[in-house]
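The structure's right below; bear with me while I get my questions together.
With one protein chain held back, the other chains of the complex are shown just where they sit.
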Amino acid sequence: MRLLNRSAGRLSRHRRGPLAGLMLLVCGLLLTGGLYAALAPAQADTDQSQEELIKEGRELFLVGCAFCHGQNGEGVLTQSGTQYGPALTDVGAAAVDFQVGTGRMPMAQPGVQAPRKEVVYSEEESDALEAFVGSLGTGPAVPDEELYSTDDLSESEYKELVTRGSQIFLANCTACHNFEGSGGAMPRGGYAPKIRGVDPKYVYEAMLTGPQSMDTFSDGNIPPEDKKAVIAYLETLDDSPSYGGFTLGGLGPVSEGITAWLVGIGALVGFAVWIAAHTTRSSEKKDEAEA
Amino acid sequence: MSVDVSKVATTNGSEPATPTKGAQRAGTIATWADERLGLGTAMKKNIRKVFPDHWSFMLGEIALWSFVVLLLTGVFLTLWFDPSMTEVQYDGSYDPLRGVHMSSAMASTLEISFDVRGGLLMRQMHHWAAMIFIAAMMIHLLRVYFTGAFRKPRELNWVIGCLLLLLGTIEGFTGYSLPDDLLSGTGVRAADGFMKASPVIGTYMSFFLFGGEFPGDTIIPRFYAMHILLIPGLLLALIAAHMLLLVYHKHTQWPGPGRTEQNVVGYPMLPVYAAKAGGFFFIVFGMIALMGGLFSMNPVWKYGPYDPSKVTAGSQPDWYMGWPDGLLRIIPAWETHIWGVTLSWNVMIPILVMPPLMLMVLIALPFLESWITGDKREHHLLQRPRNAPTRTAIMVALMTFYGLSWAAGGNDIIAIKMHLSINQITYFLRAAVFIGPVIAFIITRRWCISLQRHDAEKLLHGYESGVLVRSPEGGYAEKHLPLPLEKAYTLTARDHDPEPEKVEQIEASGLEGRKLRVRRLRARLQALFFADNVQKPTVEELHEAQHHAEHELHELESQIAAGPNRHGPADH
């Protein structure tokens, strides 16, 4: 790709924020913990049959999901023929992991879009649901960590990936999610959510499964390595300092205009009022004869 | 017209002009300069020139000083900025874009931002100053309009001010486009669409401006020349003319004791006014520096270089272009295909018709008003907005239209921040831009008139003292006290509105044809313009009211003295 034939080989001594080390440590710990959680029960489960997990998932599904999505995940239509809850037969386990893991499902009330909120199901329950929905038909499985994790890359590999990711991000993602990943408006009350500070796994799953009304970016559309590049770029955005000060929500010229009026003009008019205001007066007379 | 030659001889004499003994150096220089420039005459008049003091008179100063900041920061930026669209591979410090192809303009903008110490600060200050420059011009314009300061002899200065607003906007747009990042390129792309929508010559305009097909490689050098040479030159010239006329006319002032149409009361240029204006320059400069350091502005590195296939959510122009952009968003899909040609009303109305129309309406306002009212006198005393209800209402209606269009320009941000649907917002605003200004006009007019009525009440019956008195019968009344003389005078220091011409009179006057129709129209507009205004009381009304009030007060007081609440205020 011509955008990326880099001639520059010099390494940056880019200094990360003071918290970056701590963050890295915390991330590492969390990942280790996550890995353990993901792998350890899996080993134990080899004895248990997968079917048991699916059965468990089905029970949870009937209680929490079937009202909208149908008893077998076939979807529910309203009387007027529109979708009440979409069919889940071919969405795959990755979709369940994303929806349940970010708290979007179960929905608190029907609406245009499911907002991100507190997670309801525990990790085990989520695993069971994933197994059940995954068993209903085709659809992507929960991605392996190596697909989205950028931890084992060398610094130069990482940087190359970030540059590549920046271009893929700008070509495919900014239109809806905005140049900083702050989100944007979609038709009829829909919105593209903020995607900064989101767990890389969920970013990957979102691209893979196209939650809500988002398009999918299947592996045939954007190859896994390029999805990782986007994730690397998003991580870089999170890690880089705000070079120019407060970002004002990262919404572009609207928030800048509001700041110019409220802070700039507001403060300067305030100063003008002070400059022209009458100073305090004394009731005393000046002793000497008036000039 | 005769030349005074009496002094030529002495200055050309053989004697040195400098006094020989013990002259101070400053004096020497002053004399030297005066003999060549004649400074004394000019300074004699102006060094103690009087400027009235009021906060609202300093709004234009904000614009002036932010313009100075723009010149200073702009010069700094030119030292590094390379206005070229030649493609280069970025090799600077910002990692995520290293290796990406971009124009030299974008690469040098990144260099200013990342590799020049204080460069990002200067870039942000320049941009904040531009936003404040135009905002300050606008609030200054509103102040001038609402107080009637545009009236004779200042109409031409009003026109110059409107042109400054236009030039400032163009200057802002060309500057916004220079970095060649994704956001500014999207703006230029839209500008290309605007040009192409122009009837007959649209495509030719676009091809000539871009030096070929969009985006070409000449638009940034061309905008740069306009941005740093042509428009700043025009701005400087017009600002100079604006200030010269201000000095010639002398500043308007608020009415009050001792302040008349014939004089101007205030502080002398030296020292107080110079100190306040000079101090304000540092304050404006300092505020802009603070904003430049604290608030991120246009982070071009996140937008990336311009690419006609890319776009970002929240693609908006800077605020001053927001209202035509809003109209572009809410205009229905009107496009006519007729006789093989295309008329894009959906572009022409919002961007090629409305902004020039708005400017023309603004420029015409003073002339329109003086034609309707028939007022051809000079005015140096300001009017309170309430004392010209129709005028105030006209501007509030225009502001409402502007504000709603402006909101439309941010409809996507409103949608996500307030959890609304952009479609609903758009439908609402399509109606609101028509209905809103009408409602605003009516409300403002009635509000002004009720404020006028309130003023008249205060004059005639005194102000509400807040002291409640209970009569022996158990009734309550509030004690009204007469206004202090200065306040009362200030309230009456305004014009009587003229009696509108009677339509019947005009019809009987023997005028015919077009002249008659014009006069009749004018008389009707005049009647509407002044309708329901409350006039200040006449001498007789005031006397009678004062008499009455004194009587009432006296009665109240005797009741207090006799009544149950003797512990009430004992004075008076």
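A and B are the chain letters, set down in written order, and residue numbers restart from 1 in every chain.
Keep in mind that, in the parts below, a contact is a pair of C-beta atoms (placed from the backbone, for glycine too) under 8 Å apart; a residue touches a chain by one contact, two chains touch by 3 or more.
Here is the rule we use: contacts and distances are computed from a predicted model.
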Chain excluded from display, named as in UniProt, from "Cytochrome bc1 complex Rieske iron-sulfur subunit", "Tryptophan synthase beta chain", "Sarcosine oxidase subunit delta" or "NADH-quinone oxidoreductase subunit M": "Cytochrome bc1 complex Rieske iron-sulfur subunit"
Touch criterion as defined above, residue of B:K250, B:R453 or B:R519 at the omitted chain: B:K250
Residue of A:M107, A:I258 or A:I275 touching the missing chain in the full complex: A:I275
Option touching the unshown chain, where B:W55, B:W80, B:F214 or B:W447 are the choices: B:F214
Contact set of subunit A toward the excluded chain (per top definition): 1-3, 12-19, 83, 167-168, 170-172, 175-176, 184, 186-187, 190, 192, 210, 212-218, 220-223, 226, 241-246, 274-275, 279-287, 290-291
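Convention: only the chains that are shown with their structure count from here on.
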Subunit A and subunit B: spacing of chain centres that average the CA atoms, whole Å: 42
Subunit B-touching residues of subunit A, taken from the complex the two chains share: 2-8, 12, 14, 112, 159, 162-163, 165-167, 170-171, 174-180, 182-185, 187-189, 191-192, 233, 236-237, 242-248, 251-261, 263-265, 267-269, 271-273, 275-277
Residues on subunit B engaged by subunit A in the complex (per definition of touch): 53-59, 61-62, 89, 91, 93, 95-101, 113-114, 120, 124, 128, 131-132, 135-136, 139, 182-183, 276, 279-280, 283-284, 287-288, 291, 293-299, 301-304, 307, 309-319, 322, 409-413, 415-416, 419-424
